[in-house]
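Since the structure comes first, as structure tokens, the remarks are kept for the end.
The excerpt is restricted to a subset of chains, each kept in its original location.
Going in written order, the chains are labelled A and B, and every chain counts its residues from 1.
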Amino acid sequence: MSRIDGRTPEQLRPVTIQRRWSKHAEGSVLVSFGDTRVLVTASATEGVPRWRRGSGQGWVTAEYSMLPRATNDRTDRESVRGKIGGRTHEISRLIGRSLRAVIDYKALGENTIVLDCDVLQADGGTRTAAITGAYVALADAVTWMQREKKIIRAKAVPLTGTVAAVSVGIVDGVPLLDLAYEEDVRAETDMNVVCTGDGRFVEVQGTAEGQPFDRKELNSLLDLAVAGCADLDAIQRTALADLTQA
Amino acid sequence: MSRIDGRTPEQLRPVTIQRRWSKHAEGSVLVSFGDTRVLVTASATEGVPRWRRGSGQGWVTAEYSMLPRATNDRTDRESVRGKIGGRTHEISRLIGRSLRAVIDYKALGENTIVLDCDVLQADGGTRTAAITGAYVALADAVTWMQREKKIIRAKAVPLTGTVAAVSVGIVDGVPLLDLAYEEDVRAETDMNVVCTGDGRFVEVQGTAEGQPFDRKELNSLLDLAVAGCADLDAIQRTALADLTQA
């Protein structure tokens, strides 16, 4: 029994990472997980927020947003409603924490990198695509900072590892990797997992959408996710090694 | 080596659940996990939000908030700042999802229950105390609705199970149950786990605060959390069986 798009349960959708998408940003990536497309820009600036000044340490933060018609039905803009919704807040915080897990603040020095993740088209897995793309944009921004001598400490290595994320879920009793939207709405359990390149966990967020899930199901989902993140790690490395995009 | 308050790693703080705290609400609980105190009220009303009207199904939602001086330093009110912060949104959503996991919407009928969780004093674990207390307030509100004939379907059982929540974390390499604030700020990994009374998972939210965590650490945290939730389940049952509070 195959999935709606013919994938096997443990297969990612086609993933593409297009670097240097924007002429202005220090790092920029158009990342696709199937029909999900997220534009990520990394903006590097000197200085840090007020509460961190004088610490000698940098800061990395993220903002996630969806264009109004990224989805099947149009959603009102949060700027028009005048406030940011809970889902947006939650995902922005998740992306920020995930990327900060591979940053050495001291090595970064008192600089700030803001990762803007704007979903141009949504088809499930927007937050995991955003994290996976944001890592590449972040790496490019750090390289830019080193080249431009914005990182002043000699031999400083601001990036301590790599990070990628994928969704997993149980649909009709079968654990599946990288859910498309149609699968996601039918999932009994939904989990987002953020891993470092060495297979350890940065975030594990599992939610029972229907029935509660047991330890065995949890384990099978974690197995799928760890393997999926390893695949994404390879795709990220290939993109970063692509000299035509450097 | 014992903990700051003398507990063993797998021990909960003293937990108390005081029902019927408010004369107005259909269910109300003052819940304490050590020095953490949360006032939970369950407000039951006829009718459902617009998007659910005519479905024959009910709705359960939650709002979490902290009093300004629940914490060691005073925090500005969100009403004064004019917007709700990301953390508040995130926790409100978590509480709502957790309680909805044990609700049969059809059995509830077109009624709404709002769980207000206001933290009067914070000392770590406010969201898990809120969920644990909210279950008891919810159960009291459902009983009230049945007694007052607000649940119109014969033999309807709106509550399909019980739910409790606890935090776990790794501090100085040791997995600990139910972190107090001082432990929480030092934790390398922090996890909130929501379980049903039969030991299955509703939510698993693990975050690496420092180093990423591996599968073995994850497993030891899950073991602790499942046992802790079973203890909380017993405390909830005792509180609900207490005829002096009925």
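Definition applied: a residue touches a chain if its C-beta (ideal position, glycine included) is under 8 Å from a C-beta of that chain, and two chains touch if they have at least 3 such contacts.
Note that the coordinates shown come from a computational prediction; the quantities given were computed from them, not determined experimentally.
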Where 2 copies are displayed, count of copies in the complete assembly: 6
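Definition applied: only the chains that are shown with their structure count from here on.
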Relative orientation of copies subunit A and subunit B, as a Cα rotation angle in degrees, nearest 5: 180
Distance from the mean Cα position of subunit B to that of subunit A, given in whole angstrom: 29
Subunit B to subunit A touching residues, read off their complex: 83-87, 89-90, 92-93, 97, 101, 161, 191, 195-196, 198-208, 211-215, 218, 222, 226
